[in-house]
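As you look at this complex, bear in mind that one protein chain is not there, while each of the others sits in place.
Letters A and B mark the chains in the order given here, with residues in each chain numbered from 1 onward.
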Amino acid sequence: MRWITARRRHPAAGYAVVLLMLVAIGMGYAAVTGTGSPASASAPAGTSQRQIADGQSLFNKNCSSCHGLEAQGVSNIAPGLIGVGAAAVDFQVSTGRMPAKGPAAENGRKPVSLNAAQTHAIAAYIASLAGGPAIPAPAQVSTSGASVAVGQQLFIANCAQCHNFVGAGGALTNGKYAPALTQATPTQIYEAMLTGPEAMPVFNDTTITPQNKRDIIAYVTQTRSSTNPGGFSLGRIGPVTEGLVAFLGLLFFMVLAAMWITAKHGKTEAHE
Amino acid sequence: MSMTTKLVDGTGGWLDDRFRGAKGFRTAFRKIFPDHWTFLLGEIALYSFIILLLTGTFLTFWFQPSMTGVVYHGSYKALDGVRMSQAYASTLGISFDVRGGLLMRQIHHWAADLFLAAILAHMLRIFFTGAYRKPREVNWLIGITMLTLGLLEGLFGYSLPDDLLSGAGLRILEGVIQSIPVVGTYLAFFLFGGAFPGHDIIPRLYILHVLLIPGLLLALITAHLFIMWHQKHTQMPGKGRTDQNVIGAPFYPYFMAKTGAFFFFTFAAVALASTFAQINPVWLYGPYTPVAMSAGSQPDFYMGWLEGALRVMVPWEWNVFGHTFSFNVFIPGLLPLGAIFTGLALWPFLEAWITGDKREHHVNDRPRNAPTRTAIGLAGITFVGVLLLEGANDLIAEHLDISLYTTTRIAQVAVFAAPVIAYIVTKRICLGLQRKDQHLLEHGVETGIIRQLPSGEFIEVTRPVSENAHAVLTSRSQLPTLPSPDSADENGIPAPASRGALGKVRARLHTVLTESVELTTGNGHGGAGGGNGHGGNGHGQASGDGEPAHAAVPTGGPRGAASGDAGTSSSSGSAAHDGPGHDGPGEQADS
Partner (left out) sequence: MSETNGHGELPGDGPRPGTHGEPAEQGYPAAAAEAPAGPRRVIGTPPPAQARTLLGRDGPTAQAAPRELPADPSDLGKAKIAERIAATCFIIATLAGIGFIAAYIGLPVHSVDAVLRSNLALGTALSLAMLGLAFGATIWVRNLMPAVELTEPRKPLASAPADRAAFAETFEEGTDASQFVKRPLLRRTLIAATLPLVVAPVVLLRDMGPLPGTSLRHTVWRKGLRLIEDVSNMPIRPSDFSSPGGMITVIPEGYATDDDALAKAATIIIKLRPEELQHPTVLNWTVDGIVAYSKICTHVGCPVSLYEQTTHHILCPCHQSTFDAPRGAQVIFGPAARPLPQLPITTDADGYLVAQSDFHEPVGPSFWERG
């Protein structure tokens, strides 16, 4: 204590305190962030034997270290892919979630490392093992003729609780999260509903019909590109950013105005 | 000039013939208003309120406060054919089918946010500068009442569009009311006209929002301003400023022009925000349905801390004798609100009781000079701040990649620990700043000029602080320095106020509350006249009045350095600021 007392007036003391606090905050943040449990995954379907063979070799190279040579899964590391179907593989690989970098609470979207043909090959291989949901055809995910209004109601009823009203995403438990839907393609949205990647529930074609899925896709794609008539969107996440703007923007502006108006001017402050 | 004369003699004369206002208005026009930027924080709230009245009236021309279901077929195609309440449909109509409707809606909402933000800032300024002290306790209480009404007004207002987000807010409100022991269920049924959601809540909130609460606010604002006018505004410490005067510029034209300009600034701020920042896009939220909810749902910021309190609470519920105590809901729902507002309301009286200070105060405290008060204030802010952050914990978890549960667990500790830490740290900082002030008073300002003494020793030349700075630094001599209640009289009899258990508590609190670094005023600069007298050695900075002011040069201060600072002069205390020979009217005023 005396050591501190002796140095508290040191010119560097202030900086030292700030530095210490920054380090403490950083360490505190590191302690609470990014905790995670092993990843989960799933996979799709194809056509020719040739494609399946290519898929198998790609699988062995890129996926088998976690999912096992037979795609049977490795407990506590990666799930088995038997029966997950081509749609699941296409979703995971085309969004860059797979191949994963390493175990995490959740594998987020990242740049893809396999091209579309390779992705479809792996999907075909996995589908050849035990079937499963197929990759939807372009017509299945087309939004022509779909109803945005019906999609809005379905989205609010089934999706918004995790992905937010406008698809901005949201937090789940233990570091998992529902991703924002800003980049998902119609095919990926369809596949996600069909296969339930990560923590997402499955919405199969008998609960949310293919027509309803196209309505939801129409709502998501239209809403995320829709104009914000009131100005900048502020992330469309509602009162939190609005409150920040109210304090940091409005109140700050008013304080500056108040300071200008009341600042000493002329030579009133002159001395006797 | 002739125009002015005509106005005064003509219209003014006509009015004066009927109301005899000349004298009163003359006094009013020369009323002095002190200047400080923080004195305008309350005005932001006032002008936001005016903007709210104007835009709110506009909105009522189209808004339909009805929960009757309709199928929407309006301009917003994404909701075409969706079932919704008339309230929601008419809000869409205002936004998309009335020219300027969206702008007015957004101005109304931004102004509401600014209104409450400004009230909070204004209240904190009053608190930290001790401006609530005698004789202004009543105005403080009026202010607290208005803050409470403002919170309700905001909550009711953003619930009116009947969108999914605000409907969830009402659902939570219903849950909290239901949790109140004994009467909760009945209160909820009476408020909602039956089971949630019913068909009555929107019309009921509407009439409260547009008539009752604004009416009360208007009456209280009038009282607030009238009392402020009558008691005259407080002033910040400074040269010549005492509890017996008020220094500033007259109401007409200075204050009038400044406050007018400030109104336009307020309007400009909310208009800019409403042009460029979208607020409460209810069309994206969709109409209310009790079946669904969105991730990342938060109330507006002024209710956010209550939302955080609900989130941070542990699941604690009792069932005894066939009745349910949902501590998990009504404690966080009512306790922080009650504690903060009751604490705020009682504080001026509690402080006066503890310090025994019954004097009038018109010069504001510097926050550092009331370390315990400032520390308590910061602890309160920290408490509310932790709850507010917890109210947005899902967004924090998502965007900062922290586990959701971790944020709550941290908040559960921080809600108790952080205020304590804030209290301790703030108090230390205040005391440290007081020591710094003391150092300045004793040793003056370092000039950076090194001088060698004949003995060969090097010293840094310091010069005394400016006269105004001196007045500011010593302003806390005006703080209560009444004898502590635990002092005994000459016979060893303790003061009556410190007897008994309550008295002991009071004595203990007195010690804590009045803790400050001891201030020795006056001498210390360059050996000039000590004490508070007019022994100072101000510089005759060419001040335009042609008066040869005090000419003494501080012994240690090179003239050049000192005169670089405007008003370097060390006359101190309240004695004659006015040099002898000055033809100031003050002398004559005495006669």
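Methods note: a residue touches a chain if its C-beta (ideal position, glycine included) is under 8 Å from a C-beta of that chain, and two chains touch if they have at least 3 such contacts.
Just so it is clear, the model here is predicted, and its values are computed rather than measured.
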Given the contact definition stated above, which residue among B:245, B:438 or B:516 touches the chain not shown here?
B:245
Return the single residue from B:30, B:73 or B:436 that touches the missing chain.
B:30
Touch with the missing chain holds, among B:297, B:355, B:434 or B:475, for B:297
If the hidden chain were put back, which residues of subunit A would touch it?
40, 150, 153-154, 157-158, 161-162, 170, 172-174, 176, 178, 196, 198-204, 206-209, 212, 226-231, 257, 260-261, 263, 265-272
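One rule holds for everything that comes next: only the chains that are shown with their structure count from here on.
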Which whole number of Å gives the spacing of the CA centres of subunit A and subunit B?
40
Mind pulling up the subunit B residues that touch subunit A in the complex?
35-41, 44, 77-82, 95-96, 102, 106, 109-110, 113-114, 117-118, 121, 164-165, 258, 261-262, 265-266, 269-270, 272-281, 284-286, 289, 291-301, 304, 392, 394-395, 397-398, 400-407, 410, 467-468, 538-539, 541, 543-545, 547, 549-550, 566-569, 571, 577-579, 582
Going by the contact rule at the top, pick out the subunit A residues touching subunit B in the complex.
29, 32-35, 105, 147-149, 152-153, 156-157, 160-166, 168-175, 177-178, 219, 222-223, 226, 228-234, 236-240, 242-243, 245-247, 249-251, 253-255, 257-259, 261-263, 267, 269-272
